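A single protein chain has been removed from this complex, and every other one stays in its place.
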Amino acid sequence: MNADIKRTADDSSTAIDRGQVGVICVIVTETALFTIFVVAYLFYLGAVQSGPQPKDVLECPWWPTICLLSSSVTVTVAERALARRQFRRFVGWVAATLALGGEFIRQTAIEWRRLIVVDHLTIKTNAFGSTFYSLVGLHASHVIVGLALLMLVLGVSLRGRSMLDQARRFQFLAWYWHFVDAVWVVVVSVVYVVGR
Amino acid sequence: MTAPPIAVVTNIFRPLSTPAESIAALSWLVVGVCLAIFLVVAGLLAYTVVRFRRPAVDLDREPAQVYGSSQIEIAWTVIPILIVIVLTMATARVITEVQDRPRPEDALTVRVIGHQWWWEIRYPSLGVVTANELHIPVSTSSNQRPTFLQLDSVDVAHSFWVPQLAGKTDLIPNHPNWMWIEPKVEGTYIGNCAEFCGLQHANMLIRVVVESEDAFSQWIAHQKTNPPAGQPGEKLFLGLSCVNCHTVAGTSAKGTFGPDLTHLMSRQTLGSGVMSNTSDNLRHWIRDPQTVKPGNLMPNMQLSDREVDQVRDYLMTLE
Partner (left out) sequence: MQNVAAIETIPTNVSADLGVRTTTEPVTATLHEWLITVDHKRLGVMYIATALMFFVVGGVLAAVMRAQLAFPNGTVVPPDVFNRLFTMHGTTMVFLVGMPFLAGLANYLVPLMIGARDMAFPRLNAFGYWIFLFGGVLLYFSYVGGEGLAGRGTAPDVGWFAYSPLTEHPFSRGTSTDYWILSITLTGLGSISSAINVIATTLTMRCKGMTLGRMPLFVWLLFVVSGMVLVALPPLTAAQVMLLLDRYLGAHFFDTQGGGSAILWQHFFWIFGHPEVYILILPGFACASEIIPVFSRKPMFGRAAMLGATVSIAFIGLGVWAHHMFTVGMSSQSNIFFVISTMLVGVPTGIKLFNWIATMYGGRIWFATPMLFCTGFLFQFLVAGLTGIMMAAAPFDWQLSDSYFVVAHFHYVLLGGLLFTLFAGIYYWFPKATGRMLDERLGRWHFWLLVIGFHLTFDTLHFAGILGMPRRIYTYAPGRGWEGVNLVSSIGVVFQGVATLCFIWNVVRSLRRGAIAGNDPWDAWTLEWATTSPPPEYNFATVPEVRSSRPLWDLKHPDDPDWKFE
């Protein structure tokens, strides 16, 4: 029954695919969500009386940024490979994306450990702590979700070639990944560049 | 415990102070415009409903299928925009008139600090502290006396609303606000806290007593005095834990969690407007405030009958 729906939906009179519309809607709504956390961060910037301040404890995250932005490139290469049915290439580039994304998360964990243990900045230290951890944490959680989906793709691909029929769905994942990277660009600008 | 009947009806269209008057004047304009719009549109709707009812004998013919009319549609876009322009200009003028009035150097300034569920009132330049009843001088044409209130809160958000004196302004912790009132007629004005602040929000009334310059000076002078020492019940009172929360000037009672009691008996009501200030009511309160204003932050102090009487007698001396 669901297959029937898919068939009629795909040869509808429009050129857009409902999955694409769905992912775009998710991106729009997530953008609204992130915007509020960014606004909260900006609201308290410079307004915090006590405790560690951004310029005291934040260091420019150039390496994690390189990793994450490169992962957008690797995921695009993977997407193209899948579209051309180049399965082994596809799997390789997915693994690369996972590795880069994983390194990003590892770096975030290292940074947080330093902030908490050395600089004594926690979510409850002051409003900077609250807005920093919530914004960066929200982003990191979205990266983790993306990594989980990529791991699922990798896992499925190690057991067979069914991903060859899922190029359309992989594109949605790639779009989500690009969105997460775009959010990181905003977060870096607001928190690490402007904020310091 | 029932609250005393108040003979004052707080109608926003009976302003007796400058800001309230400016607001009322604007409000009448807006109401007038809206009424005119209502009459026109509702009239048209009523006419349409009556005139274009399907007749009893329906000839099964569809009426002319009209899709729109550019002229009409432009007209009913432009006219509302013009109305909006007029109203916003009138509104903007009153906003700046009321909000941006500069505070004269010598104006009377009072700090009003919101608590769950009472009002702390301080006259910083005059050294007076009281609660729940604000006294201010009347403003006359020969002696203009606006009073500026600085509003703050120690706990949650409250709102100062005495309709006949001014529009309401919120008391928000960490965010001091200013407002001003300029009452023209002497009397006692009633208001309610107008921002839901928890259990006893309904019973957080404010009284503003507007009096002549002389009466006000006398009141201030009286408030600055310390009550006579050595009154019956004073020792008992100071030995109980009342002093942890309440202040009586000139004694060892220096608590600030609850209202200042130095001149308790000079106030019209108890419990921020919950009951009138009588001996019996005071006794009820001391005995068990939870039966008068359930949930308020003064617990039942578990005093014996004798202790209650003595404390009441002592407080009755704090005039």
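Here the chain labels run A and B in written order, and each chain numbers its own residues starting at 1.
In this text, contacts are C-beta pairs under 8 Å (C-beta built on N, C-alpha and C of every residue); 3 or more make two chains touch, one makes a residue touch a chain.
Everything numeric here is computed off the predicted structure, so don't read it as measured data.
In the full complex, subunit A contacts the hidden chain through residues 2, 4-5, 8-9, 12-14, 16-18, 21-22, 25-26, 28-30, 32-33, 35-37, 40, 43, 48-50, 123-124, 126-127, 129-131, 134.
Within the entire complex, the positions of subunit B that touch the omitted partner chain are 2-13, 20, 22-23, 26-27, 30-31, 33-34, 37-38, 41-42, 44-45, 48-49, 52-55, 58, 62-69, 72-73, 76-77, 80-81, 84, 87-88, 90-92, 94-96, 98-100, 116, 155-157, 159, 161, 163, 166-170, 172-175, 177-178, 190-202, 273, 294-295.
Here, only the chains that are shown with their structure count from here on.
Centre-to-centre spacing of subunit A and subunit B amounts to 50 Å, using the average Cα coordinate of each chain.
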